[in-house]
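Just one protein chain is left out here, and the rest sit where they should.
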Amino acid sequence: MDLRFTEQQEILKKSARDFLTKECPKAKVRELEKDPKGYDPALWQKMAELGWLGFNIPEDYEGMGYSFEDLNMHIEEVGKNILPGPYISTVVNTFAIVAEGTEEQKKEFLPKISNGQLILTLAWLEENGQFDASGITLKAAHKGNDFVLNGTKMFVDSAHVSNYMIVIARTKDGAGEDGITAFLVDSKSAGLKTEVIPTIAADHLCEVVFKDVAVSAKNVLGKVDKGWAILQMLVRKGSILKSAESLGGLQAVVDMTIAYSKERVQYDRPIGAFQALQHKMSDMWISMGTSKYLLYEAAWMESEGMPSAKEASMTKAYINEAYKLVSALGVKLHGGIGTSSDHDVPLYYRRAKAADTVYGSTDFHREMVAQQIGLK
Amino acid sequence: MDLRFTEQQEILKKSARDFLTKECPKAKVRELEKDPKGYDPALWQKMAELGWLGFNIPEDYEGMGYSFEDLNMHIEEVGKNILPGPYISTVVNTFAIVAEGTEEQKKEFLPKISNGQLILTLAWLEENGQFDASGITLKAAHKGNDFVLNGTKMFVDSAHVSNYMIVIARTKDGAGEDGITAFLVDSKSAGLKTEVIPTIAADHLCEVVFKDVAVSAKNVLGKVDKGWAILQMLVRKGSILKSAESLGGLQAVVDMTIAYSKERVQYDRPIGAFQALQHKMSDMWISMGTSKYLLYEAAWMESEGMPSAKEASMTKAYINEAYKLVSALGVKLHGGIGTSSDHDVPLYYRRAKAADTVYGSTDFHREMVAQQIGLK
Amino acid sequence: MDFRLTDEQVARRKEIYKVCEELDKKKPKSWLGFESPFDNEEGWAFHRYCAKEFAKRGWLALSWPKEYGGTGTMMDKVLLAEARGYYDLPGSDIFGISMLAPTLIAAGSEELKKEFLPKIANAEIMFCELWSEPNAGSDLAALTASAIKKGDEFIVNGQKTWNTGAHYADWAFGVYKSDPNAKKHHNLTFILCDMKSKGITVKGIPYMNGAHVYNEVYLDDVHMPAKYVVGQENEGWAVVNVLAGFERSNIDMVMGLVRGVEDLVKFCNENKRDGKPLAHDPMIRNKIADLAASVEAVRTLAYRVADQQNRNEMGLMDAAAVKIFASELLEKFGQISTDILGPYGQVKQSKFAKLNGTAEYNYQACFVPIVSMGTNEIQRNIIAWYGLGLPRMK
Partner (left out) sequence: MDFRLTDEQVARRKEIYKVCEELDKKKPKSWLGFESPFDNEEGWAFHRYCAKEFAKRGWLALSWPKEYGGTGTMMDKVLLAEARGYYDLPGSDIFGISMLAPTLIAAGSEELKKEFLPKIANAEIMFCELWSEPNAGSDLAALTASAIKKGDEFIVNGQKTWNTGAHYADWAFGVYKSDPNAKKHHNLTFILCDMKSKGITVKGIPYMNGAHVYNEVYLDDVHMPAKYVVGQENEGWAVVNVLAGFERSNIDMVMGLVRGVEDLVKFCNENKRDGKPLAHDPMIRNKIADLAASVEAVRTLAYRVADQQNRNEMGLMDAAAVKIFASELLEKFGQISTDILGPYGQVKQSKFAKLNGTAEYNYQACFVPIVSMGTNEIQRNIIAWYGLGLPRMK
């Protein structure tokens, strides 16, 4: 047992920190919230040059081939800084091609992703807002060997600037897990229309309407009717990595709150000297500590190829709530200034709410945990 | 609108306080926890002489005929002091006879209750621990005009010293609300066996086993098969009055915690000067304030004959949780001394847990509220 | 104890609710809640419109002494706040009506009363407050903006912050350090000021959701006539304390919660997930019922405050309890309602939004009542020190 970061991880963390501090200051974060694209293509290219988009792509496909755990540590740093755009989404979705793609698909997609030429998003949720299999109603009708898609997907991360999307669709009547298929769909396909939804984190989630969108059989990811397992894998890995981002944000809030409380003077002393505030900051710090190793364990297990569904769901459920709570305390401990969009703390507070339902809400993941711990 | 106590209520409160301070000090409370009977017959007689057992009995039947609201204020004071024994239970159950009893039953039971000669308890819950109609399985078989009872009741307050019990039994097959009948059963009936259950508040709840217990038709309370409505009335009134007792206990904990924090010196100052503790005490006090007027409103509505099921359930659900939370904070703010049975605060902490499920748990009452506020 | 309204009050309530129900229908589409009067022209215009409608009926002078145009009783005032809260309506200038008017009545000169009370009652002028400063938030005694007397004027310089609505308000009341040599608590002066005065610069501080509610207000050699001093020169601290005593029952915030729960119940009955109404979800039922009970608890306590105020008792501690509890309940309401909406919880007012985006709105706006008018932390200190008599650490 050795629960320290490896030297490699320390380097990865530091380089992410240094890069983002320079390339993505909070002024840029604010700017990108209002930007129609929601991400900075120039920055995206720089990230690609650093290998960020190929961390989890094997070297054979022009990637870096890093471990899941390394990726996790890296994303924690990304979350600490905040990086608007479909970075985490692209990286997570890449796993589907790495794990389930045909050789042809791998050759087509992975080098492009790694080189920053392809943004890959996931079209999963629908207007019913459900996370379970019965929520999938978008229809992919067989047409010869190919398919025609009709329906609406919601909350698709940056669909409007994406190049491809993994669309989770129903290829067989029914509401169960069987009969769901994952497709790689060109975002510029005829009949496909995207519109940005105004959200709390201004993170450019989209509505995507499919009207008779034709998809070739070669763009089926994995097996027809067996796509639910692919989504489950994305949910598991995505839950861990989204939690890493959230944990980073949580830490940033803890750090800035403690720092502010040492500077801000009221009644002739730093407000950090007031015991009621001290105890809240202790609680925030404890929340951070318990979140950390829960996440690291899940990431380590996933990295080692151990079954980690339980730990991933525990992590997402726990850190969802911890991040919301800690960032709300952060706002309150800052007082008035913490409620202004000129201050950084609300940037995190809003993202905590946005992160909440990405790859499944707290209650969804608690239900996963309930099943995993053997509740009948 | 006038949300002050009436002069009459102030007098009632003061006399209850003075009487119990003198007659039921904490030493006696501790003694009665260990006493096989669990109450003091001599004290019971004195209470009867003061009219306490006839507060809600009409003057025609040798009672005092006070309003429900007055009774509520009185019981709040009783809860502040703690009074072991089946007092609240007897008073609440009396409502069933006042409202639903035949003239004969009223004449037989009410004067005796008022004079302290008859302890009346309620045999409702069973081993399934359910609060809803389907939990009633104790069978009352028709035998000519009379009935024979078989089954087991649980958590029957002081059944072992009671004279009569209202037994909620099933007179028709099924699990619904129809087919439930309330019986007045002599606690000394042949075939009836009681045993005290060891509980957190040492409050002498009993298991009562019915083996071929014969009950005469004249002891049916209300109509055969229509007893569920009587129980619902008892649950409604009992929820309010039990909450009054709990609110009294909650106030006692707040008072003793504030007093202790002004006396106890650590690090050269009273611990009440520490801000983290001050804020907890403020929260305890706020919890008390919000509990108070919620209860008073429910009691007032009940007193005025207005429909009060929603307010009664809100009150029970809210004060259940408030009392548990405040008494736990009380223990913690006292530190070590608060964990000793030599100290008074755990007497309340234990009773908060015991009060929790009397006349329905928090979740049961929240479900009642959900129905009342129109959730489909 | 009697929770019942008199027949007259019942009739008055009916009248008030009717007017408010009508006004509700005229709300601009962009309306979201208590930030809306300040966030845009449309909101401010609706605020003034409602104020005029209330003024017309004499409802902005409820409970004032007759000689200053007073109408109705304190309980009528509560009923108006109740209806406004339920219908989420503006129209009662919190600074003019709730704070300044009672302060003038208690501590103002006859001239000031005669000049300002009618204008307030008629909704001719709206006030704002020049209060906190960058280094004097909770700790008002630390303020530094100065008002130096020169003839029959004060020359005021400094920076005020966390001002609500200066970008629309006509007048302001404020407190300034008028004697740098005098002892603490005897060096402040409370002065009214026309916001059109020369030397006033207003700069918005955007709220976390982008709304324009708060401002920095820079005062640069602003001339304030001495006749606009409320109370005695250098004794503004006493006036501040009078003003702080006029805590509101917060019944309007509470009634917003009452309405919020009703809307949530309706939404859960009408919207399905997995083929079943949301209302069938046992966890949703449990959470909404818990909210409803908490709302009812604070509603009854707010009435307790109103009842005390109606008898000219202050009920300051109970009012602080209502403020803390209701604002934190609003935060919880925001959490629970966004959770119930699932991924829709994050959606802002738009064609994509459920519940018109109010869940997302409250998720952020809840900090306004938590942090303003004395943060909840300060309110807890006040309860501990003055309510519970706990010692104050030096």
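Chains: A, B and C, in written order; residue numbering restarts at 1 for each.
Rule of thumb we're sticking to: contacts are C-beta pairs under 8 Å (C-beta built on N, C-alpha and C of every residue); 3 or more make two chains touch, one makes a residue touch a chain.
Computed from a predicted structure; not experimentally measured.
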Requested in this report: Kindly name the visible chains that come into contact with the excluded chain.
Outcome: A, B, C
Query raised in the report: Looking at the whole complex, which of A:147, A:183, A:210 or A:296 touches the chain that is not displayed?
Result: A:296
Query raised in the report: Which of these, B:102, B:145 or B:199, touches the one chain of the complex that we don't see?
Result: B:199
Report summary line: Contacting the left-out chain: of A:119, A:149 or A:281, that is A:281
**Report entry** Among B:8, B:102, B:117 or B:130, the residue in touch with the chain that has been omitted
**Finding:** B:130
Query raised in the report: Among B:37, B:106, B:353 or B:376, which one is in touch with the chain left out?
Result: B:353
Query raised in the report: Mind pulling the chain A residues that touch the left-out chain?
Result: 1-6, 9, 69, 258, 261-262, 269-270, 272-275, 278-279, 281-283, 285-286, 289-294, 296-297, 300-301, 311, 313-315, 317-318, 363, 366-370, 373-376
Requested in this report: List the residues of chain B that touch the chain left out of this view.
Outcome: 125, 128-132, 134-135, 154-155, 197-201, 205, 207, 265-267, 276-277, 324, 328, 331-332, 335-336, 338-343, 346, 349-350, 353-354, 356-357, 361-363
Query raised in the report: Which chain C residues would touch the chain omitted from the figure, given the whole complex?
Result: 281-283, 286, 393
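The rule we apply is simple: only the chains that are shown with their structure count from here on.
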Query raised in the report: What is the chain whose Cα centroid lies farthest from the Cα centroid of chain A?
Result: B
**Report entry** Chain nearest the overall Cα centroid
**Finding:** C
Query raised in the report: If you average the CA atoms of chain B and of chain C, how many Å lie between those two points?
Result: 42
Report summary line: Multi-chain contacts in chain A, i.e. residues touching at least two other chains, fall at 276
**Report entry** Shared-contact residues (touching 2 or more other chains) in chain C
**Finding:** 377, 380
